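The block underneath contains the structure these notes are about, expressed in structure tokens.
With one protein chain withheld, the remaining protein chains of the complex are depicted in position.
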Amino acid sequence: MTFAVTILAQDAAPAAGSMPGWFMPGKGLLAISLIIVAAAVMLSILWARSGRPIRIRKIAGLDAVDEAVGRATEMGRPVLFIPGIQDVDNIQTVAGITILGKVAKTAAEYDAEIEVPTTRSLVMTTAREAVHASYLSAGRTDSYNPDRIYYVSDEQFAFVAYTGGLMQRKRPAACFYFGCFFAESLILAENGNSIGAIQVAGTAETTQLPFFVASCDYTLIGEEFFAASAYLSGEPDQLGTLLGQDLVKGLAWAAVLVAALLATVAAVTGHEGIASFVNGARAALGGG
Amino acid sequence: MGRNAAAVLASIVGLVMVLTAFARPLEFLGTAVVDWFNVLAAIAFVLGGANLLKMNLLKISARDAGWGYSAVTVCVFLVTIGVGLLKVGAHPDPLHPDVALSGDKEAVGGAFWWLYEYAMSPITSTLFALLAFYVASAAFRAFRAKNTAAILLLGTAFIVLLGRVYVGVLLTSWIPADNAWVSWLRLENLSGIIMAVFNNAGTRAMMIGIAIGIAATSLKILVGLDRSYLGSGD
Amino acid sequence: MSDRPNESFLARLDRIDRRWIFLMMAIAVAAPIIWVGVTGRTFPETATPAVQGAFDAIERLPEGSKVLVSFDFDPASAGELQPMATGFIHHCQLRKHRIYAMTLWAPGSPLIGATLADVIGNDPSYRYGENFVDLGYQAGNEGVMKQVGVDFPKAFPNDSKGTPLARIPMMQGITRLSDFDILISVSAGYPGGKEWVQYGVSPTLTQGHRLPFVAGSTGVQTPQMIPYYPVQMSGILGAIKGAAEYESLVNAKATAPGETVPAKYQEAQRRMAPQLFGHSLMVGLILVGNVIFFAGRRKGAAE
Partner (left out) sequence: MSQLGTPMVDPAVERRANRMMMVILAVICALLALRAVVGSSVGSGDAAVTEHGFGLVYVQESSKGFVSEQSTEKAADGTEVEVRRWKPAAPGQTPEISWTEWNEVTAGEWAAAQRARADAPASAPLVTVSWPRTAGVWFAALMTLAVLSFLWRDNPVYKLAESVVVGVSAGYWMIVATWDTLVPKLAGALLPAWTKAHLMPSLESAGVDWWGLVPLGLGMLLLCRLSARVSWLGIFPLAFVVGTFAGLRFVQNVESDLLAQVATMFEPLVVVKHQVLAGADAAVAAPIDWAGSIGASLSAVLILVGVLSVLAYFFFSLEHKGALGRTAKVGVWYLMITFGASFGFTVMGRIALLAARFEFLFDDWLWLIDPSGKH
């Protein structure tokens, strides 16, 4: 507690001189938080590596991925995968490409055709690497066709125009949307719905979730999307990161509860010490 | 080998970026890399453009179904690049009329402006407007009161839809607005409460979860646990 | 006609070709546009707190305050956001604020010029470089926002015409974001209001000086912005409804009772009529969908 108050006091008064000159003022709490997050994830990975079992709850949409790819194979229709419409500087795109790697592996094993239109040149390049690696590990490099992973246009709606038309013409049996999506979410999902495709979506764009929820068979909500690649891989290291996420979430959960209770105590009792701690903590965390 | 070296590179530059948030001498890197990325993305257009041309030219030469549309795409693409690079029809900057390419590329009246104003802009905004139709068909099909969760979803959508237009205001105008005990029941106030309380809580919690998810995904990249974006490297 | 002659009306309605729904939506939106276009009538609006907050934040600044307006949208979203941009500029003009316009969306730069010309084009008291400036587009998304926070002239070395900032009188004394008196963002997504909070406004909070921030946002982005109001943001215009409320606030200030309001300042209010019919159609569709659902369930239970 004393330690926390010292940190808060330093953050509240940026001029405090105890930090070295090269260290940016007001960032002490952030540095400690980052260390806690990193430590939680790292320790969980080590925990998982030591061979202790990790149970992960079912995530409905992910169990459907294999089934959807299998159905596409049976019907002789392609699988459509869209890794969002943002560039590789967005972590959602990277997470989407990781999932693409897993889906492509399933597709390679089933010998289903996978089609990946992208909005960015760099995403095209990255997606080709991931898919190629999947075909390689499935031992089917001969079926890998880089031309099925291609660039359309950086413009969101030109991409939608193309993809919408593609869906009506090629009628993919399974459509996967994993990445950062904006307004195109519903146009894609409604088109997929109208051709009767199995659709699974995952995004951290909270504004688009309602549309995926309304039009897709399964939707991974927010953090579930980031958990998906670990879940699909089933490797202990990856599952360990999920445990680490839960540890951090547990801390956040407790912090939220404590924050509300402290603020209530401060308001009801009018205790000055608690009130100044509440204000200091809020300011240090960036809440104004 | 290449793949391992690349993963090490990713870890090193990533850790340096973490430090930019804390170390004054590195602060400039935080903004500089964004510039570098933009330049890199601009150079990457060569790959995207080459791929676009290749795919469409293949279609044209093979006389695939719909090759005519590919020809249109290729022509329009090349014309846009041509008039955009040469700033056709755009006058130079009035401060430097002697430098032919100094003008605004999107100056009104220029060829690039024409393509933007009369081809790209109306088509993209109409595509965007298609959503008005799709929200209607999605709502009709998906908003059925199958269980508690679905009832909450459609009930909320219902209240917000009504509360945001004049009909909603009229429907509950009989509830006295000046009595604080009941005035919150007016549709326009109810939709405001839904936004401020339930939506606020849901969005906040999702943001916290997503932040944790992004942090964990970034960490996986930083420690080299997630390398799928690097492919096989062979 | 039907291949299932014994099917009930409701069951057939359930399988209705979705193109009939599309047609209904087209009529529900098109007809009121013609009606409003011919009669010129609009619905009355009362401002919600978030819109009033936005209005007050601009209203309370002294005359000649420095207002940074970021046009973070493209023509595809202009239907919803252009009335907000017009309204903000109109309000700043009434309050005689100095307007600094910029955009982080490449297709947004032509919109700046068009909006400024539309609202203050014929106002002799607004001279370019003294009362308003068009800083144009800058690539780099939130990188520009961070740059603007520490070194404004580095992020925007010249205006949209290429004039160096040093030669623009109203840029004197602008070194960083907190030198402005208010930040306005009209945004359609990424980068936009949310990023401005994260990279522009929040850093000023931890520095102890709070930069007032007002955002106009599309309907879809608004729920995402709500958690930031009222701490990080002074006000939000949510969707066309927010724009219509704001328009009516500004128009009430701009025009004396009985005077006619220029049509260009009623764009959002005009669009509320198609909204009314569109929303009513949606509500009707949800109701019909559920009538079908419950009738189907009762029938299923009876069999």
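Here are some notes:
Just so it is clear, A, B and C label the chains in written order, and each chain counts residues from 1 on its own.
Criterion: a residue touches a chain if its C-beta (ideal position, glycine included) is under 8 Å from a C-beta of that chain, and two chains touch if they have at least 3 such contacts.
The model shown is predicted, which means the values in this text are computed figures rather than measured ones.
In terms of the touch definition stated at the top, the absent chain reaches A, B, C within the entire complex. Contact with the chain that does not appear here is found for just one residue of A:Ile45, A:Val152 or A:Val200, A:Val152. Contact between chain A and the absent chain runs through residues 29-30, 33-34, 37, 54-57, 59, 76-78, 88-91, 94, 113, 122, 125-126, 129, 151-155, 157-158, 161-162, 164-165, 168-172, 206-207, 209-211, 213-214, 221-224, 227, 231, 242-243, 245-246, 249-250, 252-253, 255-257, 259-264, 266-268, 278, 281-282, 285-288. On the side of chain C, the interface with the absent chain consists of residues 19, 22, 25, 29-30, 33-34, 36-38, 40, 76-80, 106, 137, 139, 157-158, 162-164, 197-199, 202, 218-220, 222-223, 227, 231, 238-241, 263-264, 266-267, 270-271, 274-275, 278-279, 282, using the contact rule stated above.
Criterion: only the chains that are shown with their structure count from here on.
Distances from each chain's CA mean to the overall CA mean are smallest for chain B. Farthest chain from chain C (centres taken as the mean of C-alpha atoms): A. Top contact pair of chains, counted by C-beta pairs, is A-B.
Chain A and chain B have Cα centroids separated by 16 Å. Taking each chain's centre as the average of its CA atoms, chain A and chain C sit 29 Å apart. The residues of chain C that reach two or more other chains are 18, 76, 223-224, listed in rising order.
Residue positions 124-125, 127-128, 135, 137, 139, 141, 143, 203, 207 of chain B are each in touch with at least two other chains. Of all residues in chain A, only 11, 14, 26, 86, 156-157, 180, 182-183, 194, 206-208, 283, 286-288 touch chain C in the complex they form. Chain C contributes residues 18, 21-22, 24-26, 29, 43-44, 48-49, 74-79, 107, 109-110, 139-143, 146-147, 160-163, 222-224, 226-227, 239, 241, 272, 275-276, 278-283, 285-286, 288-290, 293-294 to its touches with chain B in the complex. Residues of chain A touching chain B in their complex: 21-24, 27, 30-31, 34, 37-38, 41-42, 45, 87-89, 91-92, 94-95, 97-98, 100-101, 120-122, 124-126, 128-130, 132-133, 136-137, 147, 150-158, 160-161, 183, 186-187, 189-190, 193, 204, 206, 210-211, 213-215, 221-223, 225-227, 229, 237-238, 241-242, 244-245, 248-249, 252, 256.
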